[in-house]
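Just one protein chain is left out here, and the rest sit where they should.
A and B are the chain letters, set down in written order, and residue numbers restart from 1 in every chain.
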Amino acid sequence: MKEGGRRRSLAAWLPGIAAVMFVAGVAVILAVAVGTVGGAREAATMDDARVAASLWELTGGSADVVARLRPGGITVEAVEDGGAGPGAYAYETGALEPGVWIGVAPRQGAGWPASATALALLGALFMAAWAATRLRSPPPRRYPAAIALVATGLLVMVAAAAQRWAERELTDLSAARVAQGIGAVEIAIRAGAAPDRAARVAGLPWATSAALERPDQLWTMPREVGEAIVSSPQSGDTAPYTVEARGATYHGARLIPSPPAQDALHLVFLGYEETASPDVALAASAAGSTLLVALVLFLLPLSARPRTLRRTLSAWGFLAPAATLLLVFTFGPLLFSLWISLHEWHLVDPAHPFTGLDNYRSLLVDGDWWSAIRNTAIFTLHVPLAMAVALALALLTRGSRRAARWARLALFLPGITSVVAIAVVWKWLLNDGYGLVNRLLEGAGLGSVPWLTSPDTALGSLMLISVWMVVGYQMVVFQAGLAAIPRDWYDAARVDGAGPLQRLRHITLPGLRHTLFFVLVTSVIGSFQVFGLVYVMTEGGPLGATDVAVYHIYREAWEFLRFGSAAAMSWMLFAIVFVATWLHFRFLEGRREGRVHA
Amino acid sequence: MLDRAGRAALLTLACAAMAAPFLWMAATSLMGQLEVFSSGRVLPAVPLWSNYPEALTAQPFARYFLNSLVFATAVVTGQVATATAAGYAFARIDFPGRDRVFMLFLSTMMVPVVIVLIPRFLMIDAIGWIDSYQGLVSTELVSVWGIFLMRQYFRTVPRDLEDAARVDGAGPFRVFWSVALPLAKPAVATLALFAFIDAWKNLLWPLLVTRSMEMRVVEVGIAAFHSTYEINWPYQMAAGVVAVLPIALLFLFTQRYFVRGIQLEGIR
Partner (left out) sequence: MSAVACSPTPPDPDALRVALWAGGHELEIEQQVVERYEALRPGTRVLLESAPNGYEERLLTSIAAGRPPDVYLLDSPDIPTFVDRGLAVDLAPFRDALGFRADSLFPQVLDAFRRGESLFALPKDFTPMVLYANRGTLAAAGFDLLADARSNTGTPNGWTWNDFRRAARAVTRDTDGDGQPDVYGFDFPRNLYQWVPFVWSAGGDILAPDGGTATGFMDGQPAVAAYAFLTGLAEDGLTPGAQFVQQGDPAREARFASGGQAFLLSGHWTLPVFRDLVDAGGLDLAILPIPHHPSQPAATSVLYASGWAVPPNAANLRRAIDLAGFLASPEAQRIRARSGLAIPSRIDVAAEMAAADPTGVEAAFIALVEGSRVTWGAYVRDFSRVEALAVEIMDRRLLNGEDLALSAGDVARRVDEVVGR
């Protein structure tokens, strides 16, 4: 009967947990939206301070003029030392007039998205009511699927409402910033500043009409944006306008300054949507909380089978620390990279135009990429050789005699030495002309080999060096595996008259089965990820002969700064390695065994 | 197979071949900057022992070693804790979706780290942990490689003892902690050793999340001898040789765990 009571309580608590998770998810979504808008407002206030400080300098210290920029919000105050300024956001005017601060009262708080909040309350009530009924009537009924559907729908609706609200707030803020920019330019020009200078006062990026005639000269914004601005209709004198370019919206203003009549002036402001949009964060938090709610609801049907439920819960108890860390630091970033792979994504360019599957499509016909994949596959062939050597060495150095201990250390040295430092030694050893290896070969009358400088041999050389580097690792893992084979099995075999080779075949190899499988799978995966060796030894050359997949990705991302395409490559590589690994599991691992009841 | 002398000869040869580049590196660390590549030189004309103190004071290496030690120790602790628990669950507990969840975990090994660096950095930055030990360590606390290793190892170990404990009424955590884990010492030692080495040799992540000299780790210091315009080979080699010592010591210390067989006979 004790069993039954425990079973009931476990099953009964699950709906409560689901309800709490739901509420927590909603809270995160709302917090992300409000936080984004709040952050944008804060940044806008800082920007106000910067513009005000520039104007203050331009107008020779006229606080009046500055205050006109945004009535009531800006004060100028002389402060003795560089302490905190008068407002929440203070701005020092710099080396010219040390000690003068422009204080700007922060913009008002973001408030709350009304419709999303209402939806959230509704959902929380619904989940709470459901949990309460379930707590009262212990025998579980099978409608978690319907609840899951409603809960998921509600979460998505809250996220969408929060997103719409944030978007509107940010657009308003953007427009306000544009209007303020126009005001700033007008003040600056009345104070006698040249249009160029006045434009700069309003903040980067900026351009004047002279530059707009030549989009190539628009140095402070993407060229496409400049072209779009030039081609946009010239309507209105001081009306704010928007330009669509590179998949992002730019808010700007165009005005013709009256005194002194000079060049027309164009200001281009980056709108907030593309710099601070909460899209990704909102989508991630909605997806994350949906996942958690779904996980708990997934457990509900199991509450009919208490043994399975208990086992599942204890398993997830063991998995929780690893799973949480992986979720946050690996799966999250992975999904983000999947998102990136659908865009043209330059690391520091604010605009990330959505390009759908273009990155993948162009990779399919990219010969360099496929040759990198082919090189990686060939490189992986060093794994069996390394494993054979490592196993032999592990068997040779078995035991705990002093000589064996030091031998193991010597064999392990390559794996622990700094790759950066040892790479130079290898380059030196394998040099065509003066390298020791070739001089030894020549001495033996075998002729020299262009180890690293011929497209035919470079990859092979790297494979040999890789064997040298990994056998130490593998040997240690084998040693741990060998240690798990009970010694009396060998004794029994010896009594039965089995020779060394028979013992290897019938005891050692079967006993190492799981270890061999482990080393094979991890080494193949690791070999598909090879990077450091290529990076320091050959840089992918000569003529791309050692250009392996991850090195290719690294260059695409960090040298050419094309993160969208690099992310697409990563996912293609992932797909290939996943299939390879799955095949290993499918054909090499006995799936049934090891399945026991805890 | 081979007799004793043959085995010894073979082993000596293998050790010599494996250690040679390292010994060469050690020899190079005693040369002068221009002597390093002068043709045909294997040993330094006059060993410049002063390279060592000079290299180690050219940057604050004492601080770097402390940082690497803290970093690696924290990573070892975290990875052993997360991997033994998760590996045990995958090897011993039958729960719905087990193999699929395991493949999902394993799949994270297959994506190049270069692509998750940026999101990780943004997260650590958002928490405000840039340039701190927390920032260095937190992303490295779980190793799927380690989970896989522990899973395989637990599958190797006979199950009888755990069953016996379970019959005696021990809960799942008791069984794991008092029965399974002690039997897994060789694998834990292996995992700890490799976690330490991985943390010690990690270059890209510490480079990105640390800013000040006070937070740099040894590997970043070694790479720093190799700057855009200037490469000080002997210093780099000297620092490389010194950086190997802690791992070598750890190796000598831990190897008795994974080499000595488990005494199963006594308890059976």
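Heads up, the rule we're going with is that a residue touches a chain if its C-beta (ideal position, glycine included) is under 8 Å from a C-beta of that chain, and two chains touch if they have at least 3 such contacts.
Small disclaimer: the values here were computed from a predicted structure and weren't measured.
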Selected residue (touches chain absent from view) among B:D131, B:D163 or B:D198: B:D131
From A:A492, A:L543 or A:V579, residue that would touch the chain that is not displayed: A:L543
Residue numbers in chain B that touch the chain omitted from display: 33-39, 58-59, 70, 74, 77, 117-118, 121-122, 125, 130-134, 137, 204, 207-208, 211-215, 220, 223-233, 235
Interface residues of chain A (partner: the chain not displayed): 50, 53, 81-82, 91-96, 196-197, 200, 203-205, 211, 216-217, 219-223, 346-350, 424, 427-428, 431-434, 450, 452-455, 537-539, 541-543, 555, 558-561
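In this text, only the chains that are shown with their structure count from here on.
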Centre-of-Cα separation between chain B and chain A, whole angstrom: 24
Touching residues (chain side chain A, partner chain B) in the complex: 302, 308, 311-312, 314-319, 321-323, 325-326, 328-334, 336-337, 347, 393, 396-400, 403, 405, 407-422, 424-426, 428-429, 434, 436, 468, 471-473, 476-477, 479-488, 500-501, 511, 514-515, 517-518, 521-522, 525, 528-529, 531, 549-550, 553-554, 557-558, 563, 566-567, 570-571, 573-574, 577-578, 581-582, 585, 591, 593-598
Interfacial residue positions of chain B with respect to chain A in the complex: 1, 7-8, 10-11, 14-15, 18-19, 21-22, 24-25, 28, 37, 39-40, 42, 81-83, 85-86, 88-89, 91-96, 98-99, 101, 103, 105-116, 118-120, 123, 138-139, 141-142, 144-145, 147-149, 152-153, 155-157, 159, 166, 172-173, 175-176, 186-187, 189-190, 193-194, 197, 200-201, 203, 219, 222-223, 226, 233, 236-237, 239-240, 243-244, 247-248, 251-252, 255-256, 258-262, 264-265
